[in-house]
Structure formats: structure tokens, C-alpha cells
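My questions will all concern the structure given below.
Heads up, this is only part of the complex; the chains shown haven't been moved.
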Amino acid sequence: MNTELSISTSGAGLYEFTDSLQGWLRGKGDGVVVLLVRHTSASLLVQENADADVQTDLRAFFDRLVPPSDHPDMAYLRHTYEGPDDMPAHIKAAMMPVSLSIPVQEGRAALGTWQGVYLFEHRAQPHRRRVAVSFLGTR
Amino acid sequence: MNTELSISTSGAGLYEFTDSLQGWLRGKGDGVVVLLVRHTSASLLVQENADADVQTDLRAFFDRLVPPSDHPDMAYLRHTYEGPDDMPAHIKAAMMPVSLSIPVQEGRAALGTWQGVYLFEHRAQPHRRRVAVSFLGTR
């Protein structure tokens, strides 16, 4: 079974969609769910969902590790015509996953207690991000 | 088919569990195995299993790239109340995978000659880590 989830973003940061995913899986039994973000400037993360500071800190760390392309340290970058957040977004999408696979048990993604599923938007402008989702049942 | 593997850790570092995984897959034929570490401060890696120095070097590199939150370079971090290794563990778990999917052929994960499957513990304290595992057969 396939679906596509749509996630609207309003700037760089983490957007949780655990509830949409668990809702779609309900009633599907045991198996695996596979997700792919169909863009090259966003990532998919399984991350802590208890303290929102974790999300702020994740964004802050990766913004320092991969500065905008108009930063002097990044003067070697060539792919800069879509703006200073463009090439860093591709780098972050290489470093953090664009696809996830998660075991499903009794119609629920088998996440740990503190785990949520997030889209990590790497671009500054608003976007509508599409996530391809497939469920495969074990029989 | 589902199972859960349990891996006891005694400090940060890589813990191989290739044999447990291959043992569970034995007799299962062709398909795919999917793994998820059900925690936000550990990762799953497929890495070289010949020279133990590789594991030491991996840990050393990531400890330098993501220093403890009491290091002056990390003063901007907010999520620090569980100790200086807490937020760096979440960052490492964003940068290195928490889920893996591996083709299975004739009841064996199709790893290369020098590949093993590891849990990478990012916290200093001992933990019992749970890994959700699902096998899906091709028929």
C-alpha cells in the first residue's frame, strides 16, 4: 500500500509528522514502512520528541557545521545561484537521511518511547514537501 | 517476522551484533531485514569489522566533530540538563543512521566480506539498547 504525505514548511527546522504516519498505519498489522522525501534539500529524522530544545539545538549545530555559501569558509562552493542556503541544504541532505525504514507492529511504527518522526527542512523559504510512503506487510 | 535484539553497552563506542542478526535470519530464505534502534542517543552502522582501530578512530572523529556540551564551542546548546554527553548524542544520532535495511539472500544478510553490523552507543553511562527487527520475505 502506498500513500504520499504532504508537509508544509515555513523556514528551516524540524517538523514532526508522527501522528499522520501512525494514523495511516492503523489497522495494517505487522510489516515495514518505508519513507522517502522526494526533494534534495530536506531530510527525514527519527529524533527525540520530549524537549523542543533538542530540535533547536540540532538546527543550530548543523547551521554551524554547514554555514551559508556566502560565509568566507564556504567560498569554494560553486552551486550558489539559488541563494546562500541552497548548497548547504544539499550537503545536509547528504549527511542526514532522506529515506527511512521502520518496523511496524500491530499497525504502529515500532518507535521507542521518546522517538518521533520529523521532516528536517533545510531551506529558508516556505515549501510544500512530499514524502512517498509504502507499507509492506509480513504474512 | 519480528524480533527485538537487546544490546548492553558500557560506555560510548561500537558494539558488533552481526552474529545475533545472522543467527536470527538463518533459514529465512530471500528478502529484506529492517532494523530500528528504539532510542535517540545511539546509531546503527554497517562498518569494517577487520581492524578494531577503525572503531576507535570512528569514535575519536565524532567526539571531536561533536564535542561535549560543556566545551566552549558548544556554549549555544540548550538541552544540557542530562549531562554534557546528552545533546551530542542526539546530534550523532541525526548524523549517523538509526534505521538500516539490508537485502537477505538464502537466510543471510548480504553483507560484504569486511562488513559487520554495529550499534554505536553515544552515551557514557551503561544502557540496555533495544533494536526492533523485521524480516520480509520475497516470494
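Labels for the chains are A and B, by order of writing; each one numbers its residues from 1.
The criterion applied here is as follows: a contact is a pair of C-beta atoms (placed from the backbone, for glycine too) under 8 Å apart; a residue touches a chain by one contact, two chains touch by 3 or more.
Here the structure is a predicted model, which is why all the values come from computation and not from measurement.
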Report summary line: Chains shown: 2; total copies of the one sequence in the complete assembly of this file come to 3
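Please note the rule applied: only the chains that are shown with their structure count from here on.
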**Report entry** Cα-centroid distance, subunit A relative to subunit B, in whole angstrom
**Finding:** 19
**Report entry** Complex interface listing, subunit A residues touching subunit B
**Finding:** 30-32, 34, 45-48, 51, 53-54, 56-58, 60-62, 64-65, 95-97, 100-105, 110-115, 120, 136, 138
**Report entry** In the complex with subunit A, residue positions of subunit B that touch it
**Finding:** 1-2, 32, 34-36, 38-40, 65-66, 76-79, 87, 90-91, 93-95, 97-101, 130, 132-137
